[in-house]
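Every protein chain but one is kept in place in this view of the complex.
Presenting chain A:
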């Protein structure tokens, strides 16, 4: 398909207007797409008077490192070292992403490839759960966690996210496209289900799973919710929660700069994660043998 569509790109020495227009459009879009990142970076370096300029300006005029200094001061003054928040966040995010992906894939496999009773019902339950506003389940979730005696533990922040229906839905959609004969061939060769899952299903799903990993990393890393609900002690707080207390809501002017710096720093792990998984995510389908 690429070959047929790209016919218009190169035509000897004639000026290729189609190609130029294509690049122009893409560049315009790309500029708009980069805008949030540029804004984030430039805001982090803005001095106080520029932060509250009206009308707000996009770019910074007199860049300063003061915001980062402020951030260090504020975090240095708290009782718990800042590295503790980072560790908490990293640990919780990594644990819930890796466990969540495996559990979702394990659940998606029979849902997609095993003929078993209630399969349809389970799947429609998942779709229904997708539509539910999470705010409403928060307090009953809190009750469940409290009854299990998991308050103030890492478990409380990892486990509730594992059953997220979104990722099961995505994984199952991808799995549906893996051809059945491949699995049947393995079965005929005497492979057990467990072996099939790890040796065939998981490798085939790799591109799709890396998409799921990236999305779930972003959502877990940025979500202050679990820490807000399930912890009361300072040492169990996660980074986004700690940062949301730094910028202190809307009223606190003096710390707005530190908040902007903090926002920039929080985004960095997500970007790193994206750069690592980028190839896999963006080429999702190309190598997964889906075409046959």
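As a working rule, a residue touches a chain if its C-beta (ideal position, glycine included) is under 8 Å from a C-beta of that chain, and two chains touch if they have at least 3 such contacts; residues count from 1.
What we mean here is this: contacts and distances are computed from a predicted model.
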{"item": "Absent chain [UniProt protein name; select from \"Ring-1,2-phenylacetyl-CoA epoxidase subunit PaaA\", \"ABC-2 type transport system ATP-binding protein\", \"Sugar ABC transporter permease\" or \"Universal stress protein\"]", "value": "\"Sugar ABC transporter permease\""}
{"item": "Options A:67, A:104, A:216 or A:231, residue touching the unrepresented chain", "value": "A:104"}
{"item": "Residue touching the undisplayed chain, where the options are A:80, A:129 or A:151", "value": "A:129"}
{"item": "Listed residues A:60, A:94, A:144 or A:202, member touching the removed chain", "value": "A:144"}
{"item": "Chain A residues that touch the omitted chain in the full complex", "value": "1-6, 9, 19, 22-23, 25-26, 29-30, 32-37, 39-40, 43, 55-56, 58, 103-104, 106-107, 109-111, 114-117, 122, 125, 128-141, 143-144, 159-160, 162-163, 165, 168, 173, 176-177, 190, 192-193, 197, 211, 215, 218-219, 222-223, 240, 244, 260, 263, 266-267, 270-271, 274, 278-279, 281-282, 284-286, 290-291"}
